[in-house]
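A single structure is presented below for examination.
Note that one protein chain is taken out, while the other chains of the complex remain in position.
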Amino acid sequence: MLVDRRRLAQVANVRGMPEFGRPALVLLLLGILLAMVTALFMTYDLKGSLAFALELRGRKVGGMLLVGFAVAYSSVLLHTITNNRILTPSLMGFDALFVLIQTSAAFLFGTLAFLSLDVRLRFGIEVGIMLAFAAILYRLLFGGENRDLFLLVLAGIITGTVFTSLTALIMRVLDPNEFLTLQDLLFANFSTVNRDLLLVSAAAVVVIFVVTRPLLPQLDAVAIGREHAINLGVNHRVLVRQCLAAIAVLVSVSTALVGPVAFLGLLVSNMAYQLTGTFRHRYTPAAAGMIGAIALIGGQFLLQELFASVVRLSVIISFIGGIYFILLLLKEAGR
Amino acid sequence: MIELSGVTKRYGPNTVVNSVSLTIPGGGVNALVGPNGAGKSTLLSMIGRLLPLDEGEIRVDGLDVSRTAGNVLAKKLSILRQENQVAVRLTVKELVEFGRFPHSQGRLTAEDSRHVEEAIEFLELTELSGRPINRLSGGQRQRAFIAMVLCQDTDYVLLDEPLNNLDMRHASQTMGVIRRLATELNKTIVIVLHDVNFASYHADRVVAMKDGAIVADGAPGEIITGPSLTEIYDLEVPVHSYADRPVAAYFAIGSRPVPNRNANHRPPTKAVLATDH
Partner (left out) sequence: MQAMSTRRGPRPAPGRIRDTALLGLALVSLTVVSAWSLFIGVSDINVSDLLQADSSKMLLFVESRVPRLAAILLSGSAMGVVGLIMQSLVRNRFVAPTTAGTVDAASLGLVVATIWFAGVSVFLKMTIAVIFALAGTALFMTLVQRLRYADIIVVPLIGIMLGGVIQAAATFLALRYDLLQSLSAWTNGDFSGILRGRYELLYLVGAMTVAAYLFANRFTLAGMGRDVAVNLGVNYHRVLYGGMALAASVSAVVVVVVGGIPFLGLVVPNLVTMAMGDNLRRVLPVTAVSGAFFVLVCDIVSRTIRFPYEIPVGTVVGVVGGAIFLALLLRSRFNAG
């Protein structure tokens, strides 16, 4: 009996040994991969005016980097504060809400007036409204005594659907003939990243990183559970609110740049947990962010070369992400 | 010293804890006992500021738990609830290391590591320290969590039914460790116990709750008596003596509730087995 236990402990120790350096190693490899993918995307098959092409591609890469990190970080934060790995801001209808806010603003102020507004001001207003809704989400997630995770996910998905329908409705009411044009104008994509918007978004993401950086060790404690975190002296309520505010800003950034990317956050964050083998926030946001950027840049590159841009990356992501989500559900609730 | 005055908690129309006042001077094992739904766990959670108070005040060494900063309190008191599911994958050692969080904010110093080692040794977890906690048995996991709380090195340790779901061997071992925390390390333990016999044997003071109020308070010998158990649990319990301590033989009676006390009584054996929520 005793020997047996010791042997078990040894096995566990041997397994535990490489874990120590593994997250750092994974981060390093991901960094290299990201650099390679970016270089490939920037330089592959350059033709015509070099400066112009590089500027254009640089903008795209910048957009994808920002989106990758914003989506990944917001998902990791939400996972931590809700203590589960299936809830993502996107599944809660957060990005659909952003699109709805955009459309409603266009409805209220007039499409032209709204679109001609300074990008920074526009973005600022939108983020402001998102923050207000984050407060509502806080009540929804943490207000009740017992919260059923699956119910929240379902309610989130339905809310997202309602927001999307409402957005379509408002667009139709705005101008039934210009529906498609309007959709193009309001729904951004990587090919048409606005330079000012890119700069504002970059600034917002940097601010969020700087502000939340000192919170990361506390998030480790939150990850093991609310009551343990409180016992360990973490001001849980304040921390959760800070995280939700950060999530609101990050979702605004990614949605403003490319529109909703439903399952990206779910995929990259879970891949990051698995690859790094840790939940520590010193590693997971960075790993998830890099995976996100690699997936976007690499995916976009492959699609451009393989499918000549006909297929949208978001479609591929929903396909893979949906299957992955079903597998996660079956794993959680399956026999 | 823990001082409670007029502490009240309501859920909708139900008052779960009704204006409780209690003083627990430093030291010793203080057991909270009482039937299901008496408000023991709620009271403990409020002392450990896991639940907000609706009325009243709780002070720990003069610090108001509702107002004092979380990390200040975390060095003064620790609390362990009965359900300890952890969503993330952690080894025993990693979990215990979290006990040092209030002191080091996640960056372990040499002193922190010493505390971790000591806590692991104290709970005889050395061989298991590399094992993921979700692969431990119930008793081992409970010990790991107690090690974490021990590592936190607070004067006051609040434990909510730590013996729940443990078999005879693990329950007695765990209770032994808790007793040693008080005797050897001079901690003040406040512990919710289901089994009055553990309270009888290990506690220095027994506080009995019923319907959200304290109905009895004193040394084990004063509380674990036939009449007072009948008062607390609505059940006639024969009390014997073992090693100079009273033993309630509640397991030996069939269903013999006190007549006319409670119209919709449940069989007492069931009440003893069911977990408290």
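Here the chain labels run A and B in written order, and each chain numbers its own residues starting at 1.
Heads up, the rule we're going with is that a residue touches a chain if its C-beta (ideal position, glycine included) is under 8 Å from a C-beta of that chain, and two chains touch if they have at least 3 such contacts.
Fair warning: this is a prediction, and the values are worked out from it, not measured in the lab.
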item	value
Among the chains presented, those that the missing one touches	A
Sole contact to the chain not displayed, among A:Glu55, A:Asp118 or A:Asp148	A:Asp148
Sole residue of A:Ala168, A:Ala202 or A:Leu216 that reaches the chain not shown, by the stated touch rule	A:Ala168
Sole residue of A:Val119, A:Ile157, A:Leu216 or A:Met271 that reaches the chain not shown, by the stated touch rule	A:Ile157
Which of A:Ile136, A:Val238, A:Leu302 or A:Ile323 contacts the chain that the document leaves out	A:Ile323
Where the missing chain touches subunit A, by residue	144, 146, 148, 150-151, 153-155, 157-159, 161-162, 164-166, 168-169, 172-173, 176-177, 262, 307, 310-312, 315-316, 318-319, 322-323, 325-326, 329-330, 332-335
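Everything below uses one rule, namely that only the chains that are shown with their structure count from here on.
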item	value
Chain centre separation (subunit A, subunit B; CA means) in Å	41
Of all residues in subunit B, those that touch subunit A in their complex	11, 48-50, 69-75, 78-81, 84-91, 95, 98-99, 101-102, 105-107, 127-132, 148-149, 152
Subunit A residues touching subunit B - in the complex, by the definition given at the top	5-6, 8-9, 12-13, 15-16, 83-84, 145, 217-218, 220-221, 223-225, 227-228, 230-236, 279
